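Okay, handing you the structure first.
As you look at this complex, bear in mind that one protein chain is not there, while each of the others sits in place.
Showing chain A:
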Amino acid sequence: MTISKFVTYEPSIAQTIIDDFKAKPGALLPLLHALQDRFSYIPNESIPLIATALMLSRAEVHGVISFYHHFRTQQPGRHVVEICRAEACQAVGARQLEHHAKQTLHLDYHQTTTDNTITLEPVYCLGNCSCGPSVRVGNDIHANMDPHAFDALVERLKTDLLEVLQ
C-alpha cells in the first residue's frame, strides 16, 4: 500500500504555506501550486486567506484559479489520470484511447470513479511525443498506451501497486 502524499485541509496548514510564499514577487501561482501539492486541490475555504495575504479580492483569486486548467477546487480521486489529447498522440491512436478510457471507467473528463480511485483529466502534451499515446499519473509518464496497456495501468492503480512496482 502507498501512503498518500496529501493531507486533509486545515486552515492553519494553509496559512503557514501562504506565509511562506506571500513575500515573493508574483506569489500567487507558486502559492496555488504549493496548496494543491499539499491538499491535492485548492479548497474554497483557503481563498479568503490567500486574498487577504496578497491584498487581492476573492474574485481575483478565483479568476486566476479558473484561468489555469491545472488548478482544481474539488478534491480529486486517489489518482489523477491525465490522457494526452494533442496531435502527436492523436496520430497514434489517442482518440481511441480516450474513448476506451471513458467507456471502461464510465467517466467523462473532470469526473471521478465512484470508488474514488481515479479522476480522469485531459492534458495537451507531456513531451513524450515519439512514443505516444501518453498518460500521466502523478509524476510518472507512461508511453505507448494502447487500450490494453491502459487497462493494466488502471488495474495497478486500483490496487495501489504502482509505486511499489516501479
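Note that contacts are C-beta pairs under 8 Å (C-beta built on N, C-alpha and C of every residue); 3 or more make two chains touch, one makes a residue touch a chain; residues count from 1.
One rule holds in what follows: contacts and distances are computed from a predicted model.
With the options "ABC transporter permease", "NADH-quinone oxidoreductase subunit F", "Polar amino acid transport system ATP-binding protein" or "Cysteine desulfurase" in hand, the undepicted chain maps to the protein name "NADH-quinone oxidoreductase subunit F" (source: UniProt). Only one of A:11, A:48 or A:63 touches the chain withheld from this view, namely A:63.
Interface note for the absent chain: among A:16, A:74 or A:96, the touching residue is A:96.
Summarising the interface, chain A meets the missing chain with residues 25-30, 32-33, 54, 63-64, 67-71, 86-92, 95-96, 98-99, 102, 108-109, 122-132, 134, 136, 139-144, 165-166.
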